[in-house]
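Note that one protein chain of the assembly has been removed; the remaining protein chains are unaltered in position.
Let's turn to subunit A:
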């Protein structure tokens, strides 16, 4: 599915295995735990050291949300500066971002603003973001307080979680919340332009009246 293209949340009629597909991206500085976080969610496994991601990789997980099968295509990105150009090219097709920092690393927290700028520059306008402070199991090495994380999230207007991929804290919650936010946004968007979306078949003359609503509504 979409790489640089714009997100589409329409049902894929050809695929019988899911009702909707959401493309999500995990971004943040190098070694804040993006890959571990994804493996914990998708495979429920944890390894203390994953190979540093080269470029971009992904995993798939299908979840049920309000009787709908939602296929999540979760892209895991390399955090290194040199990979910025390659990874930002994938931002455009994403509906949601998990922006991650490491609570034991000040620099990764300080970079959050930069990452937000990257999202603003390269992503689709309605992409949803959740801020995540990872490695909250390492309380003794903590340098970024939960309060600072919360304040920053508030300032950015996004939701915030502290997580631990190692101890499996809040990992599922983050994904579920992100899916919910996207669902809300989606139905909002469909609601706001119902007449428009109902606008009839392709190739129809403009002067004709729209007929019927052919677009599937998500009841999320």
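The definition used in the following text is that a residue touches a chain if its C-beta (ideal position, glycine included) is under 8 Å from a C-beta of that chain, and two chains touch if they have at least 3 such contacts; residues count from 1.
Operating definition for what follows: contacts and distances are computed from a predicted model.
J.: Looking only at the UniProt record of the hidden chain, which name from "Rab3 GTPase-activating protein catalytic subunit", "Mitochondrial import inner membrane translocase subunit TIM17", "mRNA decay factor PAT1 domain-containing protein" or "tRNA pseudouridine synthase 2" is the right one?
T.: The correct option from "Rab3 GTPase-activating protein catalytic subunit", "Mitochondrial import inner membrane translocase subunit TIM17", "mRNA decay factor PAT1 domain-containing protein" or "tRNA pseudouridine synthase 2" is "Rab3 GTPase-activating protein catalytic subunit", the UniProt name of the unshown chain.
J.: Can you list, in ascending order, the subunit A residues touching the missing chain?
T.: Contacting residues on subunit A, toward the hidden partner: 1-10, 29-31, 42, 48-60, 73, 80, 82, 85-86, 89-90, 92-93, 105, 120, 122, 124-126, 186, 188-190, 192-193, 196-197, 199-200, 202-207, 210, 215.
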